[in-house]
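Take a look at the following structure, please.
As you look at this complex, bear in mind that one protein chain is not there, while each of the others sits in place.
For clarity, chains are labelled A and B in written order, and residue numbers in each chain start from 1.
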Amino acid sequence: MMENAPVLILLAPLTGALLIPLLGFRFGRAVTMASLVASLFFGLSSLAQSLSAGPVHYHLAGWSPPWGIEIVVDPLSGVVASLVSAMAVLAAMYSGPFLAGWTRRRAGTFYSVYCLLVSGLVGIVITGDLFNLYVFLEISSLSAYALLSTGGSRSIVAVFRYLLIGTVAASFYLLGVGYLYAMTGTLNMADMSARLPNDDVAVLVVAASFIVIGLAIKAALFPLHGWLPDAYTYAPGPVVGFIAAVMAKVSAYALYRILYYVFDPVGGPRQPIELLGWASVIAVVAGSLMALAQKDVQRMLAYSSIGQMGYIMLGIAIGSPLALTGAVLHVINHAVMKGCLFMAVNGVQWKVGVFRVREFAGMAKRLPWTMGAFTVAALSMVGLPPTAGFFSKYYLALAAIESGHLSFLFALVLSSLLGAVYFFRVIEYAYLKTNDEPIEADAGTEVRELDASMLVPVVALAALVLLLGIFNQTVVTMLVVPGLPS
Amino acid sequence: MPGFISRLSWVPLLAALLVLFYVARDFPRMGDPESPASTHVSPRYIEDSESKAGAPNMVTAVLADYRSYDTLGETVVILTAGLACLLVLGSFRRTRDEPEDAKLMVQGFGSDVLDATSRLLIPFIVLFAVYVVVHGHTSPGGGFQGGAIFAAGLMLVRLTRGKAKGLRLRAGVAVIIACAGIFIYLGTGLLSLIRGYQFLDYAALPLPYEGGHLREFGSLTVEVGVFIAVTAVLMLIFDVLTSGAEE
Partner (left out) sequence: MTIEALSSVNYWLAALLFVIGLYGILAPPNLVRKLMGMNIMQTAVIVFFITLGYKDDATPPIARHGDHEPVVRNYINPLPHTLMLTAIVVSVSTTGVALALLIRIHRRFGTLSEPELLEKLK
């Protein structure tokens, strides 16, 4: 049974998604939680296996690659897949109160699509075939469009734009894969990396550029980030934490995988990687500047995410072991931090109905645990030790210095300072300003705190932020370093 | 997008087009039998599809056997689209003035000529759809193609007779049928897992056949699952788009 763990990581949420309608759209949340926990379990066990015995290859349908499709779980994909499942479990827990008033069929459909989203994302992470990645990319994209569209009429327009841009991105990616197929005749990642010509053929540069553009759009890299602010701002409560934490990062992971495992980072086309580097620097600064200008907290977090994706892309572009360590560490850290922040803010919006910075006045008294978690995550975003955020920025800064690109270092420092400004602004309002009006819930009783099912994930993530920071050294040596390209 | 960006967008696009034209010369000549795509990986598909995968139709062999994992993903894509349409338009409350075409969809065109012609056509369409699925191993065809044709036949009923008198298919039921179809696909794969093989390895199926013949039955089973799923989802999308799902 356990030797099938790699494929079961994906099959668990897929089965859950199919089971919910077959059970008459009942038990949506229970089936979702069960299948996601199972997925996490299989993900962790595959990860453990890859750490002890080397990357796990699973040949589907019994055919060996390149004639069949294979799943590859190495330490990196194991970590990312487990991260996706873990965030999915917490978000499923968090989603309960939001769907309370929905009809049974609509809630069941929602949970089913949510499971499909997770299976799509996991499928992207563990696949070893370039076309298979496209299929799962589309599964995750379509389910994301569906889930995001439930956020009200503003979200519909945002989602349509996201759909157009996302499909353009997928088409760019597919065309790039087509170019590579024309030159090599194979779709398997390992086989292709062996068969790509080493010199700087023009076709390879164009193919790499297409793939980079396609995945960079999905990862919301500046200037291709246009779809993200509206999509995240109007996203419905139940999924915003998960999508904001995980979706763009999976595309960044796919980009990393292709640039370093399919293309040869040293001998292959350099131009797309350099372009990526400069775009990331601009993203880091621009994201922070734009976040500063926002009055709506959720929109501020969305622009902050654009800057943070810039950090990850910067690490990928620099490419040294230090830089890649920082990038992978930041993938983990940022998913946890941003997930916590979005869930906290959404919880405030749900309970109290506010979304502007000014309206957060005195929030700490009313929702102490929520704002406490928000503060911890915010400090981590700014980069204060011993929170997790400090360490990933530390590695990236070291990498920037080592590579001699001082402009990168400058961008990192500047964005951290800006981050301090806009996060502390919220904290200041929450803790230091007072608001004398008592907020009443519908029943007339005073609002004390978020519901347990919403609070537990928020606090758990904040605790994880601290743990990842304190045990940072262990995380790096045990999980991140084994996953770097040798 | 701001007006001037949209109007000037043809400039960078033209530049991109010229770059693509220039790059095209590095590709192998179209039709070259020695191109990388024609000499690596695909020869095995051509040579072995009948003997090892049991299907003279090499495209079906690759689709339903060698790359069956992709096809599972593809079927999940179409299911996701159906569920997405349901989420987007499902709980929609009708506006005060129903558009003319919505009334049309409920009543149908109601013409006697259409009615008579479709009565002649639909049985053949349905039969052809089933033929396309079952015969997909030896002639062009397969689950998706058959499902689309079947759905077209059902849509013809809808168009002539309207939703009221045409076949009733509630949205919830359509989803359940689609999930059942994909479950057939998934179940075949899980059966292989339970019997100790890799996921979707048809060699594991407990049928009294050997080699290519055995795998042929595996492919057929998954194609039937795909057929059911595609028909249900296409009808679901059609219903949701034309008149909004019933709550």
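Quick note on the criterion: a contact is a pair of C-beta atoms (placed from the backbone, for glycine too) under 8 Å apart; a residue touches a chain by one contact, two chains touch by 3 or more.
Since the structure is predicted, the reported quantities are computational estimates derived from the model, not experimental observations.
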Interface residues of subunit A (partner: the chain not displayed): 131, 134-135, 138, 142, 145-146, 149, 153-154, 156-157, 159-160, 163-164, 167-168, 170-171, 174-175, 178, 181-182, 187
Interface residues of subunit B (partner: the chain not displayed): 1, 3, 5-7, 9-10, 13-14, 16-17, 20-21, 24-25, 27, 29-33, 35, 37-38, 41-43, 45-47, 49-51, 56-59, 61-63, 67, 70-71, 73-74, 77-78, 80-82, 84-85, 88-89, 92, 95, 138-140, 142, 144, 237, 240-241
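FYI, only the chains that are shown with their structure count from here on.
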Whole-Å gap between the CA centroids of subunit A and subunit B: 30
Subunit A-facing residues of subunit B, complex: 19-20, 22-23, 26-28, 35-42, 44-45, 65-70, 73-74, 76-77, 79-81, 83-84, 86-88, 90-91, 171-172, 175-176, 179-180, 182-183, 186, 189-190, 193, 197-203, 247
Footprint of subunit B on subunit A - complex, ascending: 4, 7, 11, 14-15, 18-19, 21-22, 24-25, 58-63, 66-69, 103, 105-106, 109-110, 112-113, 116, 119-120, 123, 129, 131-132, 135-136, 138-139, 142-143, 145-147, 149-150, 156, 179, 181-187, 195, 201-203, 206
